[in-house]
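The complex appears here without one of its protein chains, the remainder shown in place.
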Amino acid sequence: MKNFTYVRANSVQDAISRATSDRQAMFIAGGTNLVDRLKVFLDEPSQLVDVSRIKMKQIERTKAGGLKIGALVTNTALANHLEVRRNYPLLSRAILAGASQQIRNMATVGGNLMQRTRCPYYYDTAFSCNKRQPNTGCPAATGINRTHAILGASESCVAVNPSDMSVAMAVLDAVVEVRGMEGKREIPLIDFHRLPGNTPDRDTNLEPGELITGVILPPLPLAKSGVYLKLRDRASYAFALVSVATALEVVGEKIKTARVALGGVAHKPWRAMEAEEFLMGKAANKSNFERAAAIALKNAKPLAHNGFKVELSKRAIRRALTISARGGGLV
Amino acid sequence: MTEPEKKLSAKQRSRRNFLGQSLSAAGAAIAAPSLLNACQNKSVSASNALVEGETTIELKINGHINKLNIEPRVTLLDALRENLGLTGSKKGCDHGQCGACTVLIDGQRVYSCLTLAVMQEDREITTIEGLAAGDNLHPVQTAFLENDGFQCGYCTPGQICASVALLEEVKNGSVSYVTPDLTNPPSLASLSETEIKERLSGNLCRCSAYNGIVAAVQQAVGQTPPSPAASMENSHAG
Partner (left out) sequence: MNQVIGKSVNRKDGRAKVTGQATYGAEHQIPNLVHGYLVTATIAKGSIRNIDTQQAAAMPGVLAVFTHKNPPKIFKPSNDWINSKIYEARLPLSDNKIYYAGQIVGLVVADTLERARHAAHQIEIEYQTQPPQINAKQANYQPATSMFGEDMEYKAGAFEQGDFAATGASATATVEATYTTEMEIHSPMEPHALVAHWQERDSVTIYEPTQWVKGSQRTYAELFGIPKEKVRIVSPYIGGGFGSKAFPWSHGILCVAAAREIKRPLKVVVSRRHMTANTGHRSQTEQTIRLAANDAGKLTAIEHLAKSCTSPIDVFPESCTGITPVMYATPNTRLKQEIAVLNVGRPTFMRAPGENPGMFALESAMDELAWELNMDPVELRLRNETKEHQRKKLPFSAKHFAACLTTGAEKFGWSQRQMQPRAQQQGELLVGWGMASATFPAFRRRASAKVRLLTDGTVQVLTSGNDMGTGAYTVIAMTAAETLGLPVENIRVELGDSILPDGGIAGGSQMTASLTPAVLTACQKVLKTAQANNAQEAVAKLRESGRAAYEATASSAPGAEKKQFAFNSWGAHFCEVTVDEEIARLRITRWVSVMNIGRVLNSRTAASQIRGGVIMGMGQALMEECHFDPNTGYPVVYDLATYHFPAHADIPRIEVSFVGEPDFDFNPMGVRGCGEIGITGVAAAVANAVYHATGKRIRSLPITPDKLLI
């Protein structure tokens, strides 16, 4: 870790102006991702702007009947919030599926959205990596890529986004609220993260100097049927090989609305819109779930070692939808 | 000098006496290793003069205020271990991947390797050294002892701090990934083994004292754990 100067921002404005005037500055919130990265020289900021003491720790009800979540709400606080547990159980479950209690106690909503990939090639400067240093190559594409992307990858990057929380937020139509010198912007969560294309160094559409101030969840009754299923190599404290968030609104025999998103398979939380559309108006049964899963994965392009993720994703979708059709719960 | 440092040096002294005595009694002379006056001196970086790149901070640890000059890049864990001689918090991975460095900040468990010391001013930091009240062990410490919740002991301070926090979390109605109904969190009495295991999974133990640790938590929450001993189907007393 390179040394840096450390300042404690006392307001949103203070944080933004510091980050704007020093382009080498970085925000730090919970520190669980950034400190880790600093130690292995993935980032070498001149200045750390500690935003953790800014008052963005509230969870409030919005006029529309949804929730507004401050960017500094910890993962633990969000997962345990009564309204979230009641109305967005898949969000609680997704957060609780991530990392460990200690990390969730430290980790914030803003930091979780901004955490970077766990690709082992990115994570060690012994390797070249387009995400770390543009135009140096992607050794993962021809290397060991069991945990890498099967959807939306490019020649320049096959890394996946590791966040569980974001996958749940993707199906909940969450909106990310950000502030910069130019003022406030709202970015739908599914547009917040980017596909790698030939700029894999950029994970998100956040502009330099901009600070995430919160996330807005619209009211979404079908979220009560939400399921978050995470499949991994270890029963806990491991990143997803594949994860799925689903929710269904079934009226009578027919599906009125469906939500499906995948985690661990792409450079961003992967909302499977086409599969959702397919399910609309269909009977909530196994064969339709199977077909929806096939649609969701039809453009999958597996690499040498991660072909299994295609099948595993399909089965996870099938299972999660089945549970959602029963009203949700633990898988 | 902070309280825990005094304890450390007392312990080091007793080791010296023990060995010294034994060997002189055995008639062998040993060169006294400098270990002996170890704790009278502070390590280099905690000296009084401010070096370029350092800042002065105050950390409240186990009820004592500690003033130290450190670079902002120093993690809380390294400040504890390298600057303050509080080596009870362990470094297993330095990357948030093992739990050995778990401490309590304002009562919440965190990994001290993933936070910077400068970020923790004005917080109440509790480490393993601060759990017992004098000679009286914290009930969780006793439970670990009685249920063989450790072998090499290296992950143990982290496991214990995590377990202490776990009890509070359950009392406060927190849920976990395996809680079947998220609107109905378990109580101390109904806390299942599956719940305990999920909630402690952020603390790895390579010796794999996992059964004993879970039993220790069961004892601490007032349940009756299984015996840590093997069943003996033979006449071993021989």
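The chains carry the letters A and B, assigned in the order they are written, with residues numbered from 1 in each.
Everything that follows uses one rule, which is that a contact is a pair of C-beta atoms (placed from the backbone, for glycine too) under 8 Å apart; a residue touches a chain by one contact, two chains touch by 3 or more.
Computed from a prediction, not measured in an experiment: that's the story for all the values here.
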item: Option from B:N66, B:S112 or B:T127 whose C-beta touches the chain left out; value: B:T127
item: For chain A, residues in touch with the removed chain; value: 1-3, 39-41, 118, 120-121, 124-127, 139, 142-144, 146, 229, 231-239, 241, 308, 311-312, 315-316, 318-319, 331
item: Missing-chain contacts mapped onto chain B; value: 7-9, 11-12, 15, 18-19, 22-23, 25-26, 28, 30-31, 33-35, 37-41, 43-45, 51-53, 71, 73-74, 78, 81-82, 85-95, 97-98, 100, 127-129, 131-132, 137, 141-142, 144-146, 148, 150-157, 160, 178, 193-194, 196-198, 200-214, 226-238
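Note that only the chains that are shown with their structure count from here on.
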item: CA centroid of chain A to CA centroid of chain B, Å; value: 32
item: For the chain A and chain B complex, residues of the former touching the latter; value: 1-6, 28, 30-32, 35-36, 38-39, 48, 50, 52, 76, 79-80, 82, 85-86, 89, 92-93, 96-97, 99-103, 105-106, 235-237, 329-330
item: Touching residues on chain B, where the partner in the complex is chain A; value: 53, 55, 71-73, 75, 94-96, 99, 102, 108-111, 113-116, 118-119, 162, 165-166, 169, 173-183, 197-199, 201-204
